[in-house]
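What follows is a structure written as structure tokens; I'll ask about it next.
A single protein chain has been removed from this complex, and every other one stays in its place.
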Amino acid sequence: MADGQEHAHPNYWGVWAGLAVLTAFELGVAFLPWSKQAIVLILIGLAVWKALLVALYFMHLRWEGNRMRIFAIAPLPLAVIIVIAVITEFRW
Amino acid sequence: MATTALPLEHATHAEAHELSFIQKYIFSTDHKIIGIQFLLMSMLFLVVGGLLALMIRWQLGFPETAIPGGALLPETMAPDGFLLPEFYNSLVTMHGTFMVFFAIMPLLVGVFGNFLIPLKIGAPDMAFPRLNMASFWVAVPAGIMMLAGFFVEGGHSGAGWTVYAPLSADPEWTGVSYGQQLWLLSIAVLGLSSILGATNYITTVVNLRAPGMTWFRLPLSIWALFITAILVLLAIPILSGAAIMLFFDQTIGTHFFDAATGGQPLLWQHLFWYFGHPEVYILILPAMGMVSDVIANGSRKPIFGYHSMVYAIIAIGFLGWIVWGHHMFQSGMNPTLGMTFMISTMLIAVPSAIKVFNWMGTMWRGNIRFHVPMLHAVAFVAMFVIGGLSGVFMASTPVDIYIHDTYFIVAHIHYVLFGGSLFAIFAAVTFWYPKMFGRMMNPTMGKVHFWLTFLFYNLTFFPMHNLGVAGHMRRIYDPSQYEFLQPLAGINQFITVNALLLFASQLIFAVNFVVSWFRGKRATENPWEDNGLEWTVPSPPPHGNFAEVPTVYRGPYEFSSPDVSEDYLPQTTRLATDRTPAAGSEGGSA
Amino acid sequence: MAHPVMMDPPRQREVGADVYNEKLGMWIFLGSEVMFFTALIGSYIILRVGYPQAFGEPGQILNVPVTASNTFLLICSSVTMVKAFAAIQDGDQRGLRLYLLATVVIGAAFVGVQAYEYTALIHEGFIPSGYIEGRHFAELAAQGELPANVGIYGSTFYTMTGFHGFHVSMGVICMIFVTWKAFKGKYTAADHRGVEVIGLYWHFVDLVWIILFTIVYLI
Partner (left out) sequence: MSWILPPGVSTFASDIDFLYYLILIITGIAFVIVEAGLILFIVKYRERPGRKAYYTHGSTTAEIVWTAIPAITVVTIGVLSGGVWKTVKGRNSVPPDALPYGVLVKQFEWNFTHAGVDGALGTGDDFTLRNRMHIPVDRPVVMRMTAEDVIHSFFVPAFRIKQDAVPGMEIAVWFEATEPGEYELACAELCGIGHSNMGGTVTVHTAEEYSRWVAEQSTTAALR
């Protein structure tokens, strides 16, 4: 709530438009006749971008103190570790 | 705004109106009552798990003789007193399940997390009392479901407490369907309970510490419970997710773990142990924390190396996430992974070493009082070390080739879980009993129980190392099938006899526990002359715990301080030299 | 958020996370949600890497246009949610109620569309255990147009999207409760914890869908 006072409301409709455009963009990329790897990389990049928009603006991480940010991102490494580790099962 | 003094308010007008019996003892939102509810529930399951263990032991010790009273068991389990192999598998599975998920875990996290956190940090209650109540009343149906499994057709899950797929994924392999499904549902439901609890604990520790109770003035028990809560929060959902997938494999024909259609049997093991290893530290960290409190009190000496103790807890909590593969060395897992997991597993010995030696450092040049809690606490150190050291054998991948899935592992399990966790629980129960029930437990009975338990415990589990060294596989119903195991029959009988005596000695504790509740001599505010905040309030503390918010001036382990004549110095006593903490002082160390 | 009145008054408590309990609690709970979806989504990634031939190309089996519009719906519900929050920050009760209502409706619509998607897929013969014999997809597979065996494809798809749908439904239910309280004027510019907390959950579920939509439907 604090940020309500500290700064004017962020332009939520702008974020919304951004998300919509990025989604449209994803749809475009997905069906391009490029190499699968390239497409996958781009798509993941876009997805992360969208996710960040939601987290930073809609969930206000942008205005949270560092402690809250830590709480928010702490589990992510754990999520990555298991997937990477198990994938090496098929790639050795 | 309302949140501000929310906890305090909550306290005050809770005093105001009288609570009905139901509100007070059944659907209570008071963390102390909820703690006691968890205590009774998990002790019940501890006994159940113990009884299952005795049946296991009987089968291994005296396969030729019918179990005494075994004739009472239905045909599907033990026709005229002789266990069926499928029932033996269910026994092993459910023994492990009940002990790990329904006895030790709730005892440590549910009971002492609930009872100690608010009292020791100076909060009137948990941050979310109603959520707290929910987490208990969600655990109850989980327990009922788990028990129900025995009585459904096809019997209870027989795939081991690790329920490896595909054995557990398809009734075709074991004939168990409903039993396994109930197991999975129950675990998922119990998981919800644990997650609610953990959310509550973390919030409480972070936000509700009394003024002056900075991070590095927290008792080690609270540090341990805090890190444990984080492990619970992040590890349990993995198990819930995996359990749900396995449940779907069982019921709606999905193929997650079914190799025939591209599923991955090893995926289950990875998911299970990614939860499972943090889980075993969930089962030891609170024990370590509470033992630290008791040892400092018993030695009348500040904890040796408080800071490194804290960092050790954090290190164990972190390393616990990157060692899960050590359960899978022989599973066909990528051998290079095996190598990395071996190193990380070895490294975990280091923080554990730090803790062990700091406990010894605490006793060194102390003035040790051997009250019953202290006896159990010292036994914890002595026994945990054995369990920990046997862990190093298995961490060494080549040695593990030989001892994997032998009784060496079983010995390890029981040295860390019984010698470790359970002894710590005995220490904690006897230490905080007066605060919980306002009465002292009988020390003589306590000492007798301790010595008998210590003796028979070692006679029961130490020989299991030797069985393992001789190659005795675990989870086998009838060792006599193998020539190389026949010479071991004697040891197996010896173990069984002692297991029976071990169980019997627990009854002393049960009696002491129940009788003292009603007849025990009234406890004073601070019977152990300890420094913690919980000892500054009446035993048992009133609803809302503290008349007014306590102010903390020092760490919890100021025993034998030169500043005062008596050998303890409560965290709240204000000496001339102390200045009142500014709000949020050092709060930054969060 | 460091709103002056939101913080504990001095001397009552050590400073913790600098936010009020409910908000901290929700963030912590979301941490466990992350790990829960890790189990499901992680398994999908792992299984897909291990056995790619079971998974159809984008659009082959799953209906991308429908889910794309569904994605758009969810994005809209997220913005209405955050607008509701912004409204009450300024004490605008009317805005709060309208936007909350909108969020409930759009959220429910999302679940509806997903239900429709499922029924359509099942009708065409795509179920958690693979194909239904004789249905459309099964025949295409027989002609080699589709992967011969989509066992784990169905398993992972329905489990992931199903549990996401479940989360949305839970969200809608709680949202209805919050809306009801909003209509009873329970929230003020000073104290609107309920709105912010449900909002956090809602955006998180949206965020999960953003990931799911990309890696399940488009990759």
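Think of it as A, B and C in the order they're written, each chain with its own count starting at 1.
One rule holds for everything that comes next: contacts are C-beta pairs under 8 Å (C-beta built on N, C-alpha and C of every residue); 3 or more make two chains touch, one makes a residue touch a chain.
Fair warning: this is a prediction, and the values are worked out from it, not measured in the lab.
Q: For the chain that's been dropped from view, list the shown partners it touches.
A: B
Q: So one chain is hidden, and I want to know which residue out of B:G50, B:P141, B:G253 or B:G338 touches that hidden chain in the complete assembly.
A: Counting the whole complex, the residue in contact with the absent chain is B:G338.
Q: Of the listed residues B:A66, B:I314, B:A470 or B:A489, which contacts the missing chain in the full complex?
A: B:A470
Q: Going by the contact rule already stated, which one of B:A66, B:A382 or B:A489 would touch the omitted chain in the full complex?
A: Residue touching the chain left out of view: B:A382.
Q: Touching the left-out chain: which of B:Q23, B:T76 or B:S561?
A: Result: among the candidates, B:S561 touches the missing chain.
Q: Hey, which subunit B residues sit against the chain that's not shown?
A: Residue positions of subunit B that touch the missing chain: 85-86, 89, 158-160, 164, 166-167, 172-175, 259-260, 263-266, 299-308, 330-332, 335-336, 338-339, 342-343, 346-347, 349-350, 353-354, 356-358, 360-361, 363-370, 378, 381-382, 385-386, 389-390, 392-393, 395-399, 401-402, 404-406, 463, 465-466, 469-471, 473, 475-479, 481-484, 491, 559-562, 567.
Throughout what follows, only the chains that are shown with their structure count from here on.
Q: Once you draw an edge for every pair of touching chains, what topology comes out, line, ring, star, complete or other?
A: Drawn as a graph, the chains make a fully connected set, so complete.
Q: Tell me which has more C-beta contacts between its two chains, A-C or B-C.
A: B-C
Q: Mind checking the centre-to-centre distance between subunit B and subunit C? Centres are C-alpha means, answer in whole Å.
A: Going by mean C-alpha positions, subunit B sits 35 Å from subunit C.
Q: Report the inter-centroid distance (CA atoms only) between subunit A and subunit C in whole Å.
A: 14
Q: Please set out, as single numbers or ranges, the residues of subunit A touching at least two other chains.
A: Those would be 67, 75, 78, 82, 86, 89.
Q: Which residue numbers or ranges of subunit C touch two or more of the other chains?
A: Counting only residues that touch two or more other chains, subunit C contributes 6, 17, 24, 28, 31-32, 35, 38, 46, 50.
Q: For a test of understanding, state which residues of subunit A touch subunit C in their complex under the given definition.
A: Interface residues on the subunit A side: 1-5, 9, 12-13, 15-16, 19-20, 23, 26-27, 29-31, 39-40, 43-44, 46-47, 50-51, 54-55, 57-60, 63-65, 67-68, 71-72, 74-76, 78-79, 82-83, 86-87, 89-91.
Q: Would you tell me which residues of subunit C are touching subunit B in their complex?
A: 5-17, 20-22, 24-25, 28-29, 31-33, 35-40, 43, 46-47, 50-51, 53-54, 128-130, 149, 151-152, 154-156, 158-159, 163, 190-191, 193
Q: Looking at the complex, which residues from subunit C come into contact with subunit A?
A: Touching subunit A: residues 1-3, 6, 17-19, 24, 27-28, 30-32, 34-35, 38, 42, 45-46, 49-50, 58-59, 64, 68, 71-72, 75-76, 78-79, 81-83, 86, 89-90, 192, 196, 199-200, 203-204, 206-207, 210-211, 213-215, 218-219 of subunit C.
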